[in-house]
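Below: one structure, written as structure tokens.
Only one protein chain is missing; all other protein chains are in place.
What follows is chain A.
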Amino acid sequence: MAAIAVHQFAQCITCHAWSPDQSMVAFCPNNNEVHIYRLSQDKWEKVHVLQKHDQIVSGIDWSARSNRIVTASHDRNSYVWNLEGSEWVPTLVILRLNRAALCVQWSPKENKFAVGSGAKTVCICYYEQENNWWVSKLIRKRHDSSVTGVAWHPNNILLATTSTDGKCRVFSTFIKGVDTKDSRTGPSSDSKFGEQILQLDLSLSWAFGVKWSPSGNTLAYVGHNSMIYFVDDVGPSPLAQNVAFRDLPLRDVLFVSERMIVGVGFDCSPMVFAADERGIWSFVRFLGERKMASSGSKYGSQFSEAFGKLYGQSKHGVSTDAVEPSRSRGGVHENCINCIVPLRQPGISTVMRFSTSGLDGKVVVWDLENQADLSDYL
């Protein structure tokens, strides 16, 4: 089985992140707080509660080398948290937004972070030594709708975004004094801050969950119409592939290697996609215990369930709850998964372990070891 640990931390989790040594996990239990738990003697213990935001925390990222946490919230602010002694000390980052902040990610060098927002803008934030202050620079007037996802290219300059206008865009985030000339390579070689390198108009509906492959050669994002998009040769003449799949849409994706990706979303079970020798991507299978053979019959039962409800014949006798969890299909998660985070081992670009969290309040750790059919793609 691919799921090696399941932790029920809360009723609902909006996002989560791991400490650099992976001994602690930070998550938002669908409110204005961030809870940090540490594993001690096989038991998870709440060690910190970060309280500073006024509204739901929509994004958390924990930097691997500098051990800083950045949070973004619907209250339109971000905080950078530094551990001083045994206390997490927040520094307010004024994003200059008039709508909610929706997602946040540290750049690979951890000297910048990007915040996507409902104000149709992306904030690139960096530290100004002389003022002891995080400065936010905005990429405006490029998105026609909310920015749902941000992803940094390994070169620390290029940033990919997805938006509810259905488009995926790639920008240069070169900031004088923060980035050096030698880090500019490839298509970003002479682009200024905020310059749009590429706009991909593949999806007809909302786009979510953009990621770069470990080398930065491939870009992947998902559409709300049960499609996943793969883009090679990001630059003036990109090569795109659209892959349609038979189940509910995805919310986020993660490259585990150059040729394999895990997608999570409304279907409650992580899906594996992989590229063959010719580089053609396709759906491989679900992770977890769900049996593929039963996929035919499940629709029948689902429809009869729905008809049962329609005619007031409660088939299962229960369900007095107003809010019912989505069908679990025997998977580990019982509701939409909205966050997938790699558990990296130092020095290895292939991700063997990752964790997922979702609206069911669980954090699940998955392991790709001993998955014979998938090992070819790792």
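FYI, a contact is a pair of C-beta atoms (placed from the backbone, for glycine too) under 8 Å apart; a residue touches a chain by one contact, two chains touch by 3 or more; residues count from 1.
What we mean here is this: contacts and distances are computed from a predicted model.
Think of the chain that is not pictured: of "Glutamyl-tRNA(Gln) amidotransferase subunit A, mitochondrial", "E2 ubiquitin-conjugating enzyme", "Actin-related protein 2/3 complex subunit 5" or "RecQ-mediated genome instability protein 1", UniProt labels it "Actin-related protein 2/3 complex subunit 5".
Between the chain not shown and the residues A:K52, A:H143, A:H224 or A:K362, the one that touches is A:H224.
Set against the missing chain, the residues A:L248, A:L343 or A:L378 yield one that touches it, A:L248. Contact with the omitted chain, checked across A:L204, A:L239 or A:I280, is made by A:L204. Where chain A meets the missing chain, the touching residues are 144, 204-205, 223-227, 244-249, 296, 299-300, 303.
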